[in-house]
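Okay, structure first, notes after.
Here the complex is missing a single protein chain, while all its other protein chains stay put.
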Amino acid sequence: MRRIVPVSDRTVETPSTVTLRFVDDRPAAPGQFVMLWVPGDDEIPMSLSYVGPRKGVTVKVMGATSRHIQGISPGTPLGIRGPYGNAFDLTPHRVLLVAGGSGAAVLAPAAEALGARGGEVEVALGATTASELLFEERFAAMGAAVHVATDDGSRGERGFVTRLVGGLLDRGRFDAVWTCGPEVMMQKVIAAAQGSGVPVVCSVERWMKCALGLCDACALGPFHVCVDGPVFPAERLSPIPEFGHTKHDAAGRRVPG
Amino acid sequence: MRRIVPVSDRTVETPSTVTLRFVDDRPAAPGQFVMLWVPGDDEIPMSLSYVGPRKGVTVKVMGATSRHIQGISPGTPLGIRGPYGNAFDLTPHRVLLVAGGSGAAVLAPAAEALGARGGEVEVALGATTASELLFEERFAAMGAAVHVATDDGSRGERGFVTRLVGGLLDRGRFDAVWTCGPEVMMQKVIAAAQGSGVPVVCSVERWMKCALGLCDACALGPFHVCVDGPVFPAERLSPIPEFGHTKHDAAGRRVPG
Amino acid sequence: MADLSTRVAGLALRNPFLLASGIWGETGESLRGAYEAGAGGVITKSIGRAPRTGYPNPTVEMYDRWGFLNAMGLPNPGIGEYPREIAIARAAGAPVIGSVFGHDAEEFAELAEAMEGAGVAALELNLSCPHAEGLGAEIGSEPEAVERITRAVVSRTRLPVIAKLTPNTHDIAALARAAERGGASAVSAINTVRGMAIDVHLRRPTLAHGMGGLSGPAIKPVGLACVFQIHRAVRIPVIGVGGIVTAEDALEYLLAGARAVQIGTAVALDGIGVFGTLVRDLGRRLDELGVAGLEELIGAAHRTEAASSGTGDAL
Partner (left out) sequence: MADLSTRVAGLALRNPFLLASGIWGETGESLRGAYEAGAGGVITKSIGRAPRTGYPNPTVEMYDRWGFLNAMGLPNPGIGEYPREIAIARAAGAPVIGSVFGHDAEEFAELAEAMEGAGVAALELNLSCPHAEGLGAEIGSEPEAVERITRAVVSRTRLPVIAKLTPNTHDIAALARAAERGGASAVSAINTVRGMAIDVHLRRPTLAHGMGGLSGPAIKPVGLACVFQIHRAVRIPVIGVGGIVTAEDALEYLLAGARAVQIGTAVALDGIGVFGTLVRDLGRRLDELGVAGLEELIGAAHRTEAASSGTGDAL
């Protein structure tokens, strides 16, 4: 199941984010992820930020492994298995994307796929600071209106990107909201959309080991994010007490997160 | 790989030979054999005397297991695996069949298959005594001329069936001779056909265990009867010193036979 | 429809299909989910004294449907936190078997007491994990250790105790006899078979831990041989585990002598719905065979063998 692929390109997207591309011909759909093995280090879940035969992952620095990955130069062999998990349903026509942090990594290919089907997106893109805005140009290149918010106000609206959501939903006629980012952010998006009648779809993260629905590491209430997710309609997540509150750590303890 | 099939019919063909039929939908070709498992007893190779979805084996008493098999009544479950081995090449148009003892069991379905393709057969059928002539009516029902020899002269020519071969080859224009019976008999058939230009094809037997080309039980010179045979052109067999002289027993010793 | 219920180690189960330890067993919601999907009972992840993250990833390697290699390294939240997970599963009515692992008899016994406090219906002692230093099979391959640990646990709880045995031994029957002497109510067999995979391109083992354990269809023949041998060696019941995916597989284990079976890797192959499928298919199969309940089948392969013992004329 595992393939070894040499990294073909490395692109620095933001000061904390790097994209690695590699050739892999397994079919993949936007929303799905791979288990990315850095031999001698770790194997971690990464959404596909490019889903075609020249696939890509866009990695934000979190800890040792993601830092290590960022430094990898073209030619280096990486292991991948997958793609795993489900994908975004591409039937809605007009979709509002709400991305926080590296969340744009999974929303960008979804937006492109929607565009290829004749759909349209509008994007609310958030980051801590201007230089950390991920894939702003990639969204713009699709012809999407991109609305920006930064925590420090260095670009666009000052504050969290969720502040943009209410206004956008009031103005545009959207068939769906797709969001990826910290769970508290996604909860705010869900709250903002409440009453608008527009369904919200979230991409969530949990600790992953097997990615095969076996080991329980990625349990989220009754679900296993590796096979039931990572993409969930908000109405399936909201009733789960853990959503936005706790995760299981590598030992299976319930920890805040 | 193994199927359990209930015996559907039991027919006494001669005092020493019984046919058991059973339903099995694996495709099979005339010449091929199955490993027939009599649970609690043994598993032995048996040519298919009927190759359609209602398959059959025609068993001559040799020792304990074949005697046991003969007594089996309809409804009894048997194990089968296969079909194994190769089959008769059905491209010749006019074929002389030379059958000794239970050899008719494998030649009868081959003759029928040839007939279905518009080919014709003539049969030289041998047995120890009249009552032991196997499938005489089945050959006759195909419209084939059946020439008979018995060791005791109780029907047809007295003596071995091989005595008929020379004359038949002189008279008929045959594209091939197919023979199955004791190896000394088949060697005489080969000798009789020598110089006639008619190729001889033999179906041979060796001890079988795996029937998968692995265990070496069925070795015959450089061949393994279970996968390279049981059907061989005479010119492949004649150079093998063992052919007509020795076999390997269950322990792998070279014994006369 | 045929009655699929079975009794083993003091447990009355609605059907013989138990969720195997280490599969879906970290959280109470997952244990509940397996029970609601149709399992007759659920076995928790093997729980130790302290929280343990297990080995780094990669922790798994999957072949085609026939095999699965893992070296999770016994990750678990520790017995301190785990009771809340058990409570969630129990609230849904699931018979919960608490699996524990430790370094010595005392540790096993303490964990057993804590599990009893958490309300499990029975205990399973993991004497068989093939890839954890100083744990599992490293201690569980000596009959003396199996007996000592079992005895210590039995003396400290009133719960039925199931010893889970390793196939990485030349004589699993001796391990089962040791468990029986120690007072076990049942044994489970088998845990995974020690195995490894190597990446040819990278020239290194694919699992971070190197050694792992093989599960799935590839080990069904191994598990069957173990259950068959154990059934001959002891009077306590056997729970079969290893490579069961279909009702036919389960029937093989029942015929070999298992009174219940555990399902692990099949959950990765077919999803948790595999429990519903197994229950349905086993029921249908029993109806087809005209068999009213499991009792007639359990160990039947031994009876058939005895009846014919090479005389060559039984059918």
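Brief remarks follow.
By written order: A, B and C. Residues from 1 in each chain.
Rule of thumb we're sticking to: a residue touches a chain if its C-beta (ideal position, glycine included) is under 8 Å from a C-beta of that chain, and two chains touch if they have at least 3 such contacts.
These numbers were taken from a predicted model, which means no experiment stands behind them.
Note that of C:M1, C:A50, C:A87 or C:I198, the residue touching the chain absent from this view is C:I198. When the full complex is taken into account, the listed residue touching the unshown chain is C:L214, out of C:V8, C:L74, C:L214 or C:I244.
The missing chain, though absent from the display, is touched by one residue of B:M35, B:V59 or B:V231; that residue is B:M35. The chain that is not drawn here is touched, among residues A:S8, A:T76 or A:S238, by A:T76. Across B:G52, B:G79, B:G115 or B:P199, the residue that sits in touch with the chain not pictured is B:G79. For subunit C, the list of residues touching the undisplayed chain reads 56, 63-64, 66-67, 69, 137, 141, 166, 168-171, 193-198, 200, 202-205, 210-212, 214, 217-219, 221-222, 224-225, 228-229, 248, 251-252, 255-256, 297, 300-301, 303-305, 308, 310.
Contacts to the hidden chain, counted on subunit B, fall at residues 1-2, 4, 35, 37, 39-44, 77, 79, 208-217, 219, 221-222, 224, 227, 248-254.
Quick note on the criterion: only the chains that are shown with their structure count from here on.
The most distant chain from subunit C, with centres taken as the mean of CA atoms, is B. Chain centres here are Cα means. That of subunit A falls 37 Å from that of subunit C. Here the CA centre of subunit A is 68 Å from the CA centre of subunit B.
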